[in-house]
Every structure is written in C-alpha cells, then in structure tokens.
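Starting off with a structure, shown below.
Apart from one protein chain that is not included, each protein chain of the complex appears where it belongs.
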C-alpha cells in the first residue's frame, strides 16, 4: 500500500537557486513517515514510550528528477519496502501536483534501537502492522 | 481577524533538549503567513509575480512561554497588527492543543521591496486587503 | 568585552530571495554563543554535565539592516548584556566583511533550567565568569 500526504514547499525550504534545497526532501520524507505511523495508530511517540524504541536511519538515498518551487503543492508518498528483524526500509516519491512530474525518488532504511542505542528486534506489534501494510 | 493554522512538531524541529528549537518557531510563523496570504487569494507567489514585490523581514521577536514537544499538535495564529506605506507587521501566537497553554508569542515586521531590493510602497491591492483584514 | 567569530554564509542558509533566510541569523548567534562558552573554558556540554543546567531561550529579537549573500564572510559578535539570578542576556551583531556594513542586530535572553525544566539560579561559577566578562 502506498501512503500519501500533500505538502507545500515553504519559503524557508528554498535556496538561492530558487528551488527546494536537496536536503529538505528528507524533511518531507520524514514528515510523511510521521503521518504514516499515526495513520497506523502507532505514532512514533507511542513506539518510543510504550516499547522504548527509536528508529534512527542507517541509510538514505535520493535521486532528484525535477525541481520543486516555492509554494507549489507536492505529493509525498511512502511505501514500506521491507521489514526485517531489526530494520524497516521505505521507498519515497515526490510528485509535483501541477504537472504530475516525478520530482524525487528516495529510500530510507532505519533500525530499531533501545534507549542505549543498542540495535534490538522490532516490537512484534510494529513488525506485524508494517508487514500487513506491505501486502 | 485572527488567522489560525494547526501544525505538528516534526522530529527534525526538535533538539537535544527534547523540544522544538527556538529558531523553528519562526519557520511556523512563516508557514502560517504563507497560508494566510493564500486565504486572502493573494498568495506570495502572486504578489511577487504580479506586483514584483517581495516582503523581507526587518524585525522579528519571539517570547517563549512553554516548550513544544515532538509530534504535538500546535495552533499558530496570525493577526495583522499594522499596515503602513511600505511595511506590514503581524503578531503571532503558538498554543499547544493538548492543554491550551500559550507556548510562544511573536512579532514580525516586513517591508515591501522590488526586485532590486529597494523599499517601495505596498501594492494598493495588498494594502487594502490587509487593512480590511485588521478591522 | 566583545566575543567575535567569523563565518561564511552557506548555500543551504539562503532562500529564493538570494540571501540568508532571516531565521538562520539565530543559528549563527547560537553558533557564536557555543564558541563563546568554549572560550571561557565553560563549554555548554560541561555546564550541562557538571551543573545539570541547560539554557533555553525565553526571548529573542533581531533587526535586519542589510542582506547577507551566499558565501560571503560575516563577523558575528556577542556581548553579554546582563547576568541576573537565573537569566543571561546577550547582544549580537552581524557585520559583512566585504563592506563593514551592519547586517543584523540581535538580542537573546536565556534562563537556567534543571533537567526537569525548572528555572534555577545560575551556577555560581557560570555567573561569576560571565559577570567578569561584562566588565
């Protein structure tokens, strides 16, 4: 399943080239991910507070295909690519609403850690919910 | 009139103290301002493209009253305080939805400039629309 | 005494207007403040770890006088304005090296809090060191 959220490019996201700075796409990926977990009734605050788990990134990638300009509406979509014992990976796409053009494609892999930053298995409920979301 | 928009504090907005970094309140003020102009049917892109006018800040202030935590919903409200020949000033408030507590009060004053960054009178349509919004 | 550090405006600090985004001046104020405490042999990490004290902001202000462009060298100066029982306030200036022009003047006031975010008196050593720095 694909989870999608719409955003607008803020002034502060742009740079002197007149377009969204490349690093800010990762902010939008993350904002979309935060909403995704909320949509599963498993907000990240709950994953932290109930299970003592955080999900720091171990790998990220992004390919940029077209620029995003100030104030333009964009659709950010998230798809769970894989769930392993301790890791989750997502694919992201950013599409410009104005012309339907793909602006960026990203990949993010995160790992479950406890409060001492030791990698641990994903909480069963999280793993199960995400796995159901894939199929 | 008060214009209000709701946001959630993103992970990237927080700092090691576990709360929203003070500088990021200005990002939310600005995001609210962008939506405010859109609500007036005068989006900032149009003010730029139709009138050749940008609105850089000449003064900003913020007082912090209570912390905003990750993922918590906040209401940001904007009120036009004054419209002068070349300047616009706004008052902002950030309120935590959870307990209705005032988290921050801000002030932003901007000035109309043309593409050479010379201060110029506000376009009449912008001045009139904002003035109507005050009363 | 005035504490001064030089920086260059990074690409990511600029916005579509081709100049440093107003909110980023606060990042430079803070970077200068971090170096200031280090110069006093009281780095903020030590204030936190030895005294259990953090210094969140309660009020900030900035007036913008001239734009700062990509890659241009700027001098950021910090002057302790006041030290009270629980608070410290600083004045900041940003000067463009190219023409010596004042780009921005800022003010930041912070308050000592313990790990429960309760306001507490400044550690005596911090208060004394800062007071010596004023005179």
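Here the chain labels run A, B and C in written order, and each chain numbers its own residues starting at 1.
Here is the rule we use: contacts are C-beta pairs under 8 Å (C-beta built on N, C-alpha and C of every residue); 3 or more make two chains touch, one makes a residue touch a chain.
Every value quoted in this text rests on a predicted model; they were computed, and no experiment measured them.
A.B. asks: For the chain not shown, which residue from C:12, C:40 or C:66 touches it across the whole complex?
C.D. replies: Touches the omitted chain: C:12.
A.B. asks: Quick one: say which of A:7, A:51 or A:64 touches the chain that got left out.
C.D. replies: Result: among the candidates, A:64 touches the missing chain.
A.B. asks: Pick out the residues on chain B that sit against the missing chain.
C.D. replies: 11-12, 14-16, 18-19, 21, 23, 70
A.B. asks: If the hidden chain were put back, which residues of chain C would touch it?
C.D. replies: That gives, for chain C, the contact residues 8, 10-12, 27, 30-31, 34, 38, 43-45, 70-71.
A.B. asks: Which parts of chain A face the unshown chain closely enough to count as touching?
C.D. replies: Output for chain A: 17, 19, 22-24, 26-27, 30, 54, 56-64, 67, 117.
One rule holds for everything that comes next: only the chains that are shown with their structure count from here on.
A.B. asks: Among the chain pairs here, which one is joined by the most contacts?
C.D. replies: The largest set of C-beta contacts joins the chains B-C.
A.B. asks: Which one of the chains is farthest from chain B, going by Cα centres?
C.D. replies: A
A.B. asks: Of the chains shown, whose Cα centre falls closest to the middle of all protein Cα atoms?
C.D. replies: Measuring from the global C-alpha mean, the nearest chain centre belongs to B.
A.B. asks: Counting shared numbers against all numbers at the contact of chain B and chain C, is it over half, same, or under half, different?
C.D. replies: Interface between chain B and chain C is built from largely the same residues.
A.B. asks: So, what's the distance in Å between the C-alpha centres of chain C and chain A?
C.D. replies: 33
A.B. asks: Can you work out the whole-Å distance between the CA centroids of chain A and chain B?
C.D. replies: One centre to the other, that is 27 Å.
A.B. asks: What's the distance between the Cα centroids of chain B and chain C, rounded to whole Å?
C.D. replies: Those two chain centres are 23 Å apart.
A.B. asks: If you look at chain C, which of its residues touch at least two other chains?
C.D. replies: Those would be 19, 23.
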